[in-house]
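Sharing a structure with you now.
The complex is shown incomplete by one protein chain, all other protein chains being positioned as in the whole.
So, chain A:
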């Protein structure tokens, strides 16, 4: 199997080596191609080069469906920064398999990245971000990467992988303090590289459950307390409706003071004693 390259180079992007860039690698690829030239779309005449190849199977497809996933990430801007929240659960299908996974990552001093979707793919993204941070550290110019730069980087990574027909199965939320423009930053990238910045963001099921609440209640110049209250009420709505969510959350805060903080896990008060829940079938004709 051709080793996929973790490392990214500024000119060719992560894990992708165009033909002619590295003759030794081309040689290796040619050998791999010759091994299975009977598989039509991998044969000599083909123009494409699959991202990952397994000698026994041909094109590897196991990375093309998610297995262990995290659900919604919610984030809102407020007066002095950004708050982001998500639970600590990674589901295997719908089994609540891993219950203490931190789904947000601090990148440098001013950025927090949260993920929805495949856990292992985010692990790979973490490696990339760590490498990126290390180069920044070595630069030693007191000029760390801004959240916007990290956001743009991740957009390129995601889009690049979707072009290989091997997308990273994540939606990423990037929050941070832009110390150049002196204002909070909040953006979102999807698994095929679709991206936007906004005042409030939610991924996964949260996009349907929490986003309407944000649209209703979010206002500019919110205080931290107001923002936290809004987030927690959105978390409540999510956790009571999303079966892949768990009542164990973490909240990250990032402000001009940096470095960003990710809180200890906490639970919120849920109430299941509603009249409709006591005898759920009563109001649902046809159920049993």
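The rule we apply is simple: a residue touches a chain if its C-beta (ideal position, glycine included) is under 8 Å from a C-beta of that chain, and two chains touch if they have at least 3 such contacts; residues count from 1.
Everything below uses one rule, namely that contacts and distances are computed from a predicted model.
Engineer: Can you pick, from "DNA replication complex GINS protein PSF3", "DNA repair protein", "Proteasome subunit alpha type" or "Poly(A)+ rna export protein", the UniProt protein name of the chain not displayed?
Structural biologist: "Proteasome subunit alpha type"
Engineer: If the hidden chain were put back, which of A:28, A:131, A:178 or A:199 would touch it?
Structural biologist: If we include the chain that is not displayed, A:131 is the one touching it.
Engineer: For the chain that got dropped from the picture, name the residues of chain A it touches.
Structural biologist: 6-7, 127, 131, 134, 137-138, 140
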